[in-house]
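Yeah, one chain of the complex is gone here, protein chain that is, but the others are all in their spots.
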Amino acid sequence: MDNFEPVIVAFCCHYCAYTAADMAGSQRLSYPANVKIIRVPCSSKVDALHIVKAFEKGADGVYVAGCLEGDCHFKNGNSRAVRLVEYVQKYMDEIGIERERLEMVMMSAGMGYRFAQVATEITEKIRKLGPSPIHAAISL
Amino acid sequence: MITAERKPLEELIEYVRPYKRILLVGCNECVTVCAAGGRKEVGLLASGLHMALLKSGSAIEIREHTLERQCDPEYVDELVSMIDGVDAIMSMACGCGVQELARRFKGKPVFPAVNTKFMGASERQGVWAERCQGCGDCLLGKTGGVCPIARCAKQLMNGPCGGSTGGHCEIGEDVDCAWALIWERLKELGQEERFVEIMPAKDWRPGGGSGPRKIIREDLAE
Partner (left out) sequence: MQNIQPQYNNKVLVIGGGMGGIRTALDLAEAEKNVILVDKAYAIGGLMTQLDRTFPTNNCDLCTLSPNLSESSRQEFIELLTMTTVKDVRGEKGNFTVLLETAPRYINLEKCTACGECHKAYPECVRFTPGLDHRAPTCMRYPQATPQAFSIDLAKCTDVEALMKSCPAGAINPDDMGRKREVHCGSIVFSPGGALFDPSHLDYLGYATQADVVTSLEYERILSASGPTMGQLVRPSNGQQPKKVAWIQCIGSRGLQKGAGQYCSSACCMFALKEAIVTKERFQDDIETTIFFIDMRTMGKDYELYYLRAKNEFGVRFVRSRPHSILREHGKENLTLTYSAEEGGANLTEEFDMVVLSTGFRVADDVKELALKMGLELNADSFPKTDGFNPVVTSVPGIYVAGVIQSPKDIPETMVQASAAACMAGSDLGPVMEKVEREQEPLPLETGVVGEEPRVGVFICDCGENIGGVVDAAALAEYAGTLPHVAVAELKGHGCSRESMQQIQETIKAERLNRVVIGGCSPRTHEAKFQEVIRRAGLNKYLVEVANIRDQVTWVHANRPQRATEKAKDLIKMAVGSVVRAQPLADHSLPMNKNVLIVGGGITGMTTALQLANQGLKVYLVEKSAGLGGLATSLRRTLEGGDVQAFVKDLVLRTESHDNIQVITRAIIVDHSGMPGMFKTGMQTGKQMFYRQIEHGVTILATGALPNRPSLYLLDECEAVSTQRELQTLIEDQPGTVKAWDNVVMIQCVGSRTPDNPNCSRICCQNAVKNALHIKEINPDARIFVLYRDMRTYGFQEEYYLKARELGVIFSRYTLENPPKVEATDQMVNVTFTDPILGRQITVTANCLCLSTGLVADEDSNDELARIFKLPRTGDGYFLEDHVKLRPVDLPIPGFFVAGTAHSPKTIRESVAQALAVASRARTMLAKDSINLGAAAARVDKNICAACLICVRSCPFGIPFINADGYSEIDPAKCHGCGMCASACPAKAIQLMQFEDDRIIAKLEELFERNIA
């Protein structure tokens, strides 16, 4: 798969990560088009089901992006999201999907640069991993 | 409440591998409350099974449904319309629910998706602990409201044993010694004298020692 273009879903909290993505936009910071953002009010709104469904539909990578540690607009939503991501990673082990395909990242609203950097790094990582086994199986 | 935990996915995959179409049934009672087999867990397991099988090259169709309570036949009737064409049933309820489904749907294999664990209470969010073993002859009135059958590793009627140190059971630092708890509780109640009363040997027959148990309420039973 030389021309493999992974599809990556980024669940972004409204107050920090989504704003950071807008900042990346207004600063014209380029990052791979593979990342598709789904806006949620808080990273803790992301349900294990949303992540698992994303992989089931064929996502090659998923990441949940919330506010910096201690900066959650809703007190502790981001630290709950961290625990959720770890929990789902264990389930991915059971299913047989590399846990590296799921990640929790944190950034502040002003970090347009970090948003672009994270999007680039995760895309590169997933590109190296290749298509997710589910994606590969669906495409067969 | 009855508590349960999902079985390892590996085990469940082997159950369903031979089938093309299964019905995955959750229960909105105890297993929902202990986050083992409610609507959400049904969804997660369906996706997990689907993906795991897809990886190994086999496709499976999973229908999802969650019943109000799996251990009552009337609720189970809801499944009748969904059962056609289903090769097997997997239940996310406790053992009672699994058996009720098996009784109801003759000719369909029924598999448990969870391990039923114990009757317990919620200590805090996400943590459940054993509190009752259904011995059929409750003695909590004598032990200050702490059950030595469910909470003492040796089920001692006259404890504690020599393994009790600093309030902990010898099997682990994270296990309270039931008899230490009983002592604390009796002290609070000013009933220290109860502690030294010798309790007679327990009659285990009401707890299942004389075979499967049944309750019949004459006024209700038809």
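Chains: A and B, in written order; residue numbering restarts at 1 for each.
The criterion applied here is as follows: contacts are C-beta pairs under 8 Å (C-beta built on N, C-alpha and C of every residue); 3 or more make two chains touch, one makes a residue touch a chain.
Owing to the predicted nature of the structure, the values given are computational and were not obtained by experimental measurement.
> Of A:Leu49, A:Val82, A:Met104 or A:Ile126, which one is in contact with the hidden chain?
A:Leu49
> Could I get the residues of chain B that touch the absent chain, sorted low to high?
Looking at chain B, the ones touching the missing chain are residues 28-29, 32-33, 35, 38-41, 43, 66, 122, 124-125.
> For chain A, which positions touch the chain that isn't shown here?
5, 7, 9, 14-15, 18-19, 21-22, 24-31, 33, 36-42, 44-50, 53-54, 57-59, 70-77, 80, 84, 108-110, 116, 135, 138-139
Quick note on the criterion: only the chains that are shown with their structure count from here on.
> Indicate the whole-number Å distance between the mean C-alpha point of chain A and the mean C-alpha point of chain B.
So the centre of chain A lies 36 Å away from the centre of chain B.
> Spell out the part of chain A that touches chain B in their complex, as residue ranges.
47-49, 52-53, 55-56, 91, 94-97, 133-134, 137-138
> Which bits of chain B are touching chain A when the two form their complex?
Contacts found on chain B: 8-10, 40, 43-44, 47-48, 50-52, 54-55, 57.
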